[in-house]
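A single protein chain has been removed from this complex, and every other one stays in its place.
Here the chain labels run A and B in written order, and each chain numbers its own residues starting at 1.
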């Protein structure tokens, strides 16, 4: 499939600067551009690559004016990042899609499989599971007893969904993620810890994406909830009895302890830790590596361990490296004041 | 299965307040209560839900007195949390248990499988492995050559146990955990790092639970040890040559570097990091996200990076956010003192 700069501009409602017959049939990062490729420039950190890129066409924001000659044809659009996202989605939707149940898949006779599903070799769909139409399950994924998975989901290879859990429509589960392992609950006794049975489930609502090797534990009773539109990156831990509110996004390696309730539209940087049994309000922005020990009202940016307003954290961090100087000044000053006092 | 409040009280040695014929057939969190469900109240943070819950029966501590009218029947017991754990265990023990070897499992002719085991579809038990009686192995788990697994274990789906490792009795391995991958050992050379062969094993003793996607690496020689009764949450990393002492519990995403020895009955909060080649004494309590750089004697609560006594950490953390003020005061004071000195 080949497109000209003119066709791309029309598709995106943009305008062309340069040869409008320049044609492309693939994508490339601007710094790895090659003839026949389409690139984009959204983050101005990368502007210098524009003047050397070999790509044939580059998408830029409408208000951008090059500060040097550009060999590539420019297509100017309202939002270069959104436009490239649109083109990538079109590209991906054109890839062939597989369907049918591989004869080597182990689909229980007591499971119900919707129309147009693809189930790969050695995937296991256990007794009583229900898979919605158009869902793809790649090899080695395990869909436990009585699990319900919605329509048009993608379950990548080597995913584990424990018994009775629920996954909504249009969800993507990446390889190695584990949905519904037992919550970490034990009662101490003099002879060791006794396991507290975790008889609840996990409920993942519609339009959720769960990263590779991310874990969402089943509830002690009732359900752990991952609400509509949530996006979890790789290696995230959501403990039992938690609720992650709609449209909240968490970067890689975030960990949330048990029974914590997180609001809507929050953003978590990587490696953040959240204590158990607390509430995080809507639209809380959490800086990478923060440790949240207590409830947060929302509509605030926080950072640090324990987390404080992000501005305070940054100001204090700047001072942190001068602590030895501060200590030294303080000691000198103390001596000075003693001297002054003795003189008076 | 339906039980009355009276029957539950008798089972738990408790007393009934309210309608002793109120009956339940399931469990619910107190805030998600519904008719026919049993809930519990142990953490007083949740007390307000007691007065609105729809659950039919609520377990409470014997010394608890409601401060408002309660619709549910109360069953008063010595310890509500332990009592609900007991009921959950009974509930779970009543679930049907599967046994037998699925014809699609790949069990080596040179493996030995105990009586009453369940081995699911596409599980692989390799040459020379020994599986104790009553153990469950779910689909896609890989039990390597000469691995020994004890009795009454549960190996969930997609677990990997590398060759020669040993797992005790009554252990639970959650999905995606990896037991016995090579320790991270390399010798630097001018041309790159040379791998140091890791010919040791991992030994997991009795009554251990290993969380989803947790990794315990094999030893360079000898064994990495996870002692009796240890509970590791999800996404934990135990490096080669380590020893984790009996009844130590680690929350999610803890990482322990190589050759470190951890005592008994320690508790680690989430995302703690521990340096290599050190000793952590018995009953060390480690706050979430702490970084332990040197050996610790034990019987102490520590926190922070590098970790210090938890009380100190909390006191200093409170001051941290005032660092800019401290700097400013100090600068002003220095000026004042200079002035005073010049005046004298």
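Miscellaneous remarks
Criterion: contacts are C-beta pairs under 8 Å (C-beta built on N, C-alpha and C of every residue); 3 or more make two chains touch, one makes a residue touch a chain.
Model, not experiment: these values are computed from the prediction.
Across B:29, B:86 or B:140, the single residue that touches the chain missing here is B:140. Contact with the omitted chain, checked across A:212, A:226 or A:262, is made by A:212. Of the candidate positions B:8, B:239, B:280 or B:296, contact with the hidden chain is made by B:239. The chain not shown here is touched by just one of B:45, B:133 or B:277, and that residue is B:277.
Against the chain not displayed here, chain B makes contact via residues 106, 122, 124, 140, 142, 144, 158-160, 162, 176, 178, 181-182, 184-187, 192-199, 213, 215, 217, 219-222, 235, 237, 239, 241, 253, 255, 257, 271, 273, 275, 277, 289, 291, 293, 304-306, 308, 312-313, 315-316, 318-320, 322, 326, 329-330, 333, 336-337, 340, 343-344. Touching residues on chain A toward the chain that is not drawn are 27-29, 32, 43, 45, 81-82, 84-85, 88-89, 91-92, 102, 104, 120-122, 138-140, 156-158, 172, 174-176, 207, 209, 211-213, 228-229, 231, 233-235, 246-247, 249, 251-253, 270-271, 288-289, 317, 320-324, 326-327, 330, 333-334, 337, 340-341, 344.
Following the convention adopted for this analysis, only the chains that are shown with their structure count from here on.
The distance from the centre of chain A to the centre of chain B, each centre being the mean of the chain's C-alpha atoms, comes to 25 Å.
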